[in-house]
Structure formats: C-alpha cells, structure tokens
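Every protein chain of the complex appears in place save one, which is left out.
After this line comes subunit A, so read on.
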Amino acid sequence: MSKGIVTVDGLQMQYGEVQVLHEVSFEARAGEVLTLLGPNGAGKSTTIEILEGFRLRSAGRVEVLGTDPAEADESWRARVGIVLQSWRDHGNWRVGELLQHLGSYYTPYATAGVVRPWPTGELLAAVGLAESADHKIRTLSGGQRRRLDVAIGIVGRPELLFLDEPTTGFDPEARREFHELVGRLATEYGTTILLTTHDLDEASRLADRIMILTSGRIVAVGTPSELTTAIAGEDEVRWSVGGQGFRKRTADSTEFVRGLFAQYGEELRELEVRRASLEDTYLALVRGQEVAA
C-alpha cells in the first residue's frame, strides 16, 4: 500500500521569465486524499495540469501511476479521472446519455476484479443524480452539474482522481453533499484523490494530508493536526487585572500563563487561552511566504 501513486521530484515550471513552480517535490500514497492548498496564483492548477498530462513541465521528475504523464498513452488515460471547474460541455445531452456514452470508452479496460465502466444507474445514484438522468445537462444547477462532472471523472473507475477547485461557487448545502461524496469515494472505493482548493475549511474536512503551496513552493506538508502543532502557530492569551483587559500572542501559552499566575496570583481574572487554529497556521505560512518573496 505504500507504493507511490504520484511521485514529484524537483518539479519546475517557467512561463517566459516567470518561475511559477520552484523545486516542488511530494508523493501521494495509494488510497489517500491529498489536498493541495494555497491562495490563488500559488501554482496549484499548474501543478495538477502537469500531473494530468495536460501541460509540459520545464524541469524535474514526475511519475503518475508509474508513468511520466508527458509521455503517457491512452491506457494510462483510462486509469486517471479528471474533474475541472470550467466545463460547460454537452449542454444538449441528457445526463444518463452522456454518462453512458463516455463510459463506453472504458469497456475494454474492464478486468476480472473491476467492472468498467461503472453502470450508469448505479453511478447516478452514487452521486445523487438518479432523478436527473433524463434531464438535459444545460438545465442542471451548479451543484448538480459538478456532481455530473465527478460522475464522468469516475465512470471508468480510475485509480487516481484529480479534482481542481471542486466546490467553487457552491452554496453551503451543495458543498456539504459534495464533501460527503468525496469522502465516500476514498473510503468505499479506495480511490486516491488529489484535490486543489484555496479553502482551508474544505482542505481540513476532506484531506488525509494537506500540502500548502504558496508562490510556487511547498511550505508545509502534514495531516491537519500535524500541521497545526508542527508549525509554530501562536496561541492567543487574554486576561484582565484590576478591570483592565490584556491580550498576548505566544508560541508557548502554558509557560506564559504559569508566569501570569506567579506575577498576579489572585488578581488575575477572565483568563482565556485560544489555541492556534489551522487557519492561523495557514495564514502565518502564507504571509511569511509573501514577505520572504
């Protein structure tokens, strides 16, 4: 299970004079949900497009499912699912019809163990579009449309699924349903998922591991809780003495509070300690990077 599904080593990307990715290296392991988190313009989409085989890199080594995506053939294509945010295609087609059609390209890739393509009815039910099977695609709402895109992305039962900013423009309910769907894909079907997002909440909800990318560099990698503790996010301590309120940011809040008691004893009131959140960590990282750059 420890076999690398995606291996990226020293990946660089340059558009003219502009260096978009600097020596990016990471690995995705089988069955995990790996999130590429970062602000807009950090290089997330460029990275994922290189892995999808849609863009040629400037330098570095990239392997996806054991193959360099720049030289991958159609049978590699059959093992990878892709969901983009800007698809508006096939508006005149009916939902079930398109799924059936696109699925038929995967028929020859069926194996004894894996049925390919995913039967249309079953798949529509899995993404919650069973009632929309006969609807024209242009009549779908934004959330339904995206769930159809996911259905198309997984119709060939890919080993690896790319999701690029999957919930942009979703209302909270659609977003929640979508998160549940992604979670099911990973746990029930063992699909390895690589997704990009600029939404921290989404990343921490979905990801087994998060990679934070800013200005073309990976600045942190870890599980959501690892990230929070490993990086010196500062806790916030509030208290009051003699009716006057104070506030202090500190990396070691326990030690600081011990000092407060020693100093003020009984006079110390309204003590409050807020642990660094993942959001603070993320913002600290992104800001630090911007200053450094």
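Criterion: contacts are C-beta pairs under 8 Å (C-beta built on N, C-alpha and C of every residue); 3 or more make two chains touch, one makes a residue touch a chain; residues count from 1.
In the analysis below, contacts and distances are computed from a predicted model.
Not every chain of the complex appears here, and the one that does not is recorded in UniProt as "ABC transporter permease", selected from "GMC family oxidoreductase", "Substrate import-associated zinc metallohydrolase lipoprotein", "Benzoyl-CoA reductase" or "ABC transporter permease". When the omitted chain is restored, the residue from A:S75, A:T139, A:T187 or A:S225 that touches it is A:S75. Residue A:L84 is the one among A:A30, A:L84, A:V241 or A:A284 that touches the chain not shown.
From the options A:N92, A:T229 or A:Q263, the residue with contact to the unseen chain in the full assembly is A:N92.
Interface with the hidden chain, as seen from subunit A, comprises residues 45-46, 48-49, 52, 54-55, 74-75, 77-78, 82, 84-93, 97, 101-102, 104-109, 152, 156, 164.
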